[in-house]
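Note that one protein chain is taken out, while the other chains of the complex remain in position.
Note that the chains are named A and B in the order they appear, and that numbering of residues resets to 1 at the start of each chain.
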Amino acid sequence: MKRSLIILFLASSNIFSILEIEIIKGSDSLSKVAFVPFGIEENVNENYGEQISNLIEKNMLLFGEFENLDKAEMLSFPDSEEDFYYRDWKIMGVDYSVIGRVNSVNALGNLNISYSLFNINRRIKILEGEIVGKENNIEGIAKIISNRIYEKITGLKGIFDTKLAYIVNLDTETYQMCISDIDGKNEQILFTSAAPIMSPDWSPDRKKIAYVSFENGLAEIFIQDLASGERESIQTLGMTNSAPVWSPDGKSLALVVSFSGNPDIFSYSINNKRLVRLTNHYGIDTEPSWSPDSKKIIFTSDRSGSPQLYEINTQSKRKKRLTRDGNYNARGRYFPDGKSIFFVHGNEGNFQIATKKLSSRFIETLTSTSLDESPTISPNGNIIIYATKEGSKGYLGGITLDGKSRFSLPVKNGSVREPAWSP
Amino acid sequence: MNKILTSFNTFAFILLFLSFVFSVFSITTLKVDETQSIKVNFYELIESVEQPKRLSEARPKETIQQADLNKIEKNSEVKKSLDFKKYKLNKPDIKRELSKIKLSKEREVILKISAIIQDKISSVWIKPNSLSKVLAAKVLINLAPSGEVINFEMVEPSNDKFFDESVLIAINKISFFEEILGLDRKLFESNFRNFKLVFKSSGEIE
Partner (left out) sequence: MEPIGIFILAMVCQFYSCAQNVSDSVERMQYASVAGEEYLDGEKIQTNLDDKVYFDFDKSSLDADDKNLLEQYLPAIRKAKIVRLEGHCDERGTREYNLALGERRALEVRDFLIIKGVSGKKIRVVSFGEERPIKNASNEKAWAENRRVEISLY
């Protein structure tokens, strides 16, 4: 971490100039949040108060972005603004407090929950809300409240209701295409095969997943509808089809088709099944991905002799080389704001996740393990999850973009790989 | 006449030199990165004259100076410069360098206090994730001589609401700068009663 602290000042003898001190470096510490057990109305099950605040707390702590105050250290348990004293929280070094009440359960099994968020340092209430939801969906209610609190504190969109798709390799004969909630709960196996599965990608409306399956002996793209489970294969006349990625408007897939053994990038329009060629080079062109504004596609090509990242303008078809540092830069993806990219960067035998602003030529590596691949980013652009390996087992790791938190997802049976974060 | 002037100059020089030695020692205890070298020509060479006879003639007066000379006899450079040449005290240069020493002393104190303020604020500033956003926010701080923060005001906000909010939260956490307490009043008034904190985000991952 850089420690460059610069002090500017004008001649101290000049009484009309004012001393300016620059603050560039922030603290490594995290905001501390107190999740106070919610109060309950008389006819409500007494567990709900604790349950809802525990769920919210678990969500907010998921990626190591916050610190929490232990319930044992709380000086009071207010459930309304009248009983809330900033002093109780300031003393404990708390930055934000979440309180609330489970107000009622009606005959239909609907819970009415109200909640408030307080900024302790500024001594003001910054959020207030009310939610009605099903008793048996208390987890879903907690996700919505967590999202709202997260957004108020960070200014970023909450991601607690998003999902993760990934591939599990149980043994040499069993591959599974899976999805789960972002916290790992509610895992569903979408497809099981004795042959390898690769490259999952979510449609922008979250209703379908495209992936590559070798069930017919070679790389073939399938689109699976999540609700119905129906699978449809993409037929082109090429030898192999792979690396499917949905366009932001959900109407096309960018993919790699290999005619006569030369893989090139194409755009495939799903409705009229039309294939449009985007690259035409004897080298390997693969791993396409759309920019958020649909105007460009980033891809990997070894036309310069080793894998590097390039960008093609979808209208003009003009290509531009994006990376020059190092001899292996591949699997590029855009940040949600379209101004930076993240990718796999090979450096002296180590493969790590790196980022680069499009306006600069400097690469920043994010990870320090050596077999990292398949990075995917949260819809709010704040967290990257990637696949890595420990011994012979694959697992998923993650890092927040402010560099303060690194985490790994719970280990499962089998090797986990190729994570894809839902929109 | 010349002889008297020379001896007087020598005496003045010795006093000056001693006071300079003591003040140099006190500056080096401040731990600040910047070091300054001060070059002074204390003497301006006027002419080269042989004067052994004159020294022996003015014996009574010289005994006083001889005693003083003995004090600094260890400084062979000085002794050498007194032997066979005539020097004039370089007053303008000395004045200039003295005021430079005073200014650099002040500057070192300001730098030291500023570094402490920087560290204090940095340790409580929870900076929001700012990839791709180059931001700067300026806050005017108003202190009492005791170091207490009387008032602060965002005078030049960045255009990012959450960045500005994080800045104000950080300042809220520091109510008191104890290092201001012992500060020379004049330095305090001209530098620290009102000063600005400039919070910056480089837009890079840190």
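What to note about this one:
Convention: contacts are C-beta pairs under 8 Å (C-beta built on N, C-alpha and C of every residue); 3 or more make two chains touch, one makes a residue touch a chain.
Only a predicted model underlies this, so the values are computations on that prediction, with no experimental measurement involved.
Every shown chain touched by the omitted chain in the complete complex is listed here: A.
Although one chain is not drawn, the whole complex shows that of A:S242, A:N382, A:T400 or A:S422 it is A:S242 that touches it. In the complete complex, the hidden chain is touched by one of A:L170, A:V276 or A:L371, namely A:L371.
In the complete assembly, the contact with the undisplayed chain comes from A:T300, out of A:N59, A:T300, A:T323 or A:S340. One of A:Y96, A:F118 or A:Y328 touches the chain omitted from the figure, and that residue is A:Y328. Listed for chain A, the residues touching the missing chain in the whole complex are 172, 196, 198-199, 214, 216-220, 237-240, 242-243, 256, 258-261, 263, 284, 286-287, 300, 302, 306-307, 328, 330-331, 344, 346, 349, 351, 371, 373-374, 389, 391-392, 418.
In this text, only the chains that are shown with their structure count from here on.
Distance between chain centres (mean CA atoms), chain A to chain B: 52 Å.
By the touch criterion given at the top, residues 103, 106-107, 110-111, 114-115, 117-118, 121-129, 131-132, 138, 160-162, 165, 168-169, 172-173, 187, 190-192, 194-200, 202-206 of chain B touch chain A in their complex.
Interface residues of chain A, counted against chain B in their complex, comprise 1-2, 5, 7-9, 12-13, 15, 18-27, 29-31, 95, 119, 121-122, 154-156, 335, 337, 339-340, 355, 357, 364, 366, 381-382, 400-403.
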